[in-house]
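Below you'll find the structure, written out as structure tokens, and then a few comments.
Of the protein chains in this complex, all but one are displayed in their positions.
Moving on, here comes chain A:
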Amino acid sequence: MRPAQDNQGSFLGRISIRRNQFVDVNNEQEQEDLELFQKHIADRFTELLSPPQPPPSDETNTVASVAATEQIMSVTWLRKLMDVFLCCEAEFKAILLMGRDPTQISKPPFDRLVPEMLDRSIKALDICTAVVNGIDSVRHYQRLAEIAVTALEQRPLGDGNVRRAKRALANLVVALSLEDKENVSGGGGGGGGGNKTTERSWSFGLRSGGSSAASKGGATIGQLKSSSWAVGRNWSAAKQIHAMTANLTPPRGNEAAGLPQPMFIMSTVMVFVMWVLTAAVPCQERSGLANHLSVPPKHLNWAQSLIGIHEKIGDEWKKKEKKGSAGLMEEMTRMEKLGHSLMEFADGFHYPAEKDAAESAAAQVAEMAEICRRMEEELVPLQQQIREVFHRIVRSRAEILEVLEQAGKVSAPVV
């Protein structure tokens, strides 16, 4: 992350100096800026696709854990993705606005491209809201996992402890594999009253196995449901992503060499980042999400790594979509696996614990505890970063509108 930020600093510096020297934006220099921008995009996503290997170390454990944390779709990786977005965005805004004659971006084709871009950014705001909310659901899973961990860490492990763990695990596993339609209250719940929520919770409980323990737990799942329609009735993440890509086409002909190019790149990055976030955590209504992202053509250099990441995640999504999943966040995926295998352990448990089974369970419990710890450390910062992204998008939009207003062409924001 750091190198990228450094690049950005020097880059901005250079632009401002140069732009000050030449009042008319020199075409050749603009070309150079654009190329640099593309290169930075390419570099940043390449780093995301294949994180740099940690320096060789004596402690193999550390290496393994570093590798795991950096994995695509891990919380740490998602946080890096947010940083990348912020860097790209800052650089893009410099290109778009700094030292530029305002009238230039209000003339065709920008009178179409700029409003389209602003329109996309509004949709991104809704996605940010939904994702921040989705992360709250993840924190709820974390708490369920923690309950299971607490129960299974009891020594001597009694049937009661296992019973408690099993309840938490059942809720966890159900929550992690629920699809959006179930995970998120449907349209009816949008404005619906509390009664509905309660009904829903109970029906969930029944789904999760029918035992009294599980149906009790249904209420806890119900809790996330009531809050999942954070964005408003009938809002759908998949539809938003789809709408964001609707008019997103690579510039052709003359336009390909000029400002439309970075606008296309930035919009692509924005849609991509939003798409990743929606796939990572529970989000309101995502059916067909994998198909809703049109990737840029492969021949574009800057897009190679982005396409690579897209393919990886897209494949995972398609796999998960079949069996249902709350999200592709790496920690959630592992949590789900551990949850299942600890459930097995719990199902076969007889007091007093069998030594071998207890030992392997203990290792899994430790791993689960480790995931919880990482979530505890990183989920809230991730939420904060997404809020930062949110505020950045708002600010940039305001700045662009201000410039347009100066140009006198647009007195009211589009949208």
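The criterion applied here is as follows: contacts are C-beta pairs under 8 Å (C-beta built on N, C-alpha and C of every residue); 3 or more make two chains touch, one makes a residue touch a chain; residues count from 1.
Please note the rule applied: contacts and distances are computed from a predicted model.
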Chain not displayed: protein name in its UniProt record ("Exocyst subunit Exo70 family protein", "Pantothenate kinase 4-like", "Origin of replication complex subunit 3 isoform X3" or "Transcription and mRNA export factor ENY2"): "Exocyst subunit Exo70 family protein"
Identified contact with the non-displayed chain, of A:Arg233, A:Lys319 or A:Arg373: A:Arg233
Sole residue of A:Asp159, A:Glu359 or A:Glu399 that reaches the chain not shown, by the stated touch rule: A:Asp159
Residue numbers in chain A that touch the chain omitted from display: 122-123, 125-126, 129, 132-133, 136, 143, 146-147, 150, 154-156, 158-161, 163-164, 167, 190-194, 197-198, 213, 216, 219-220, 222-223, 226-227, 229-233, 235, 240, 351-352, 384, 387, 394, 397, 411-413, 415
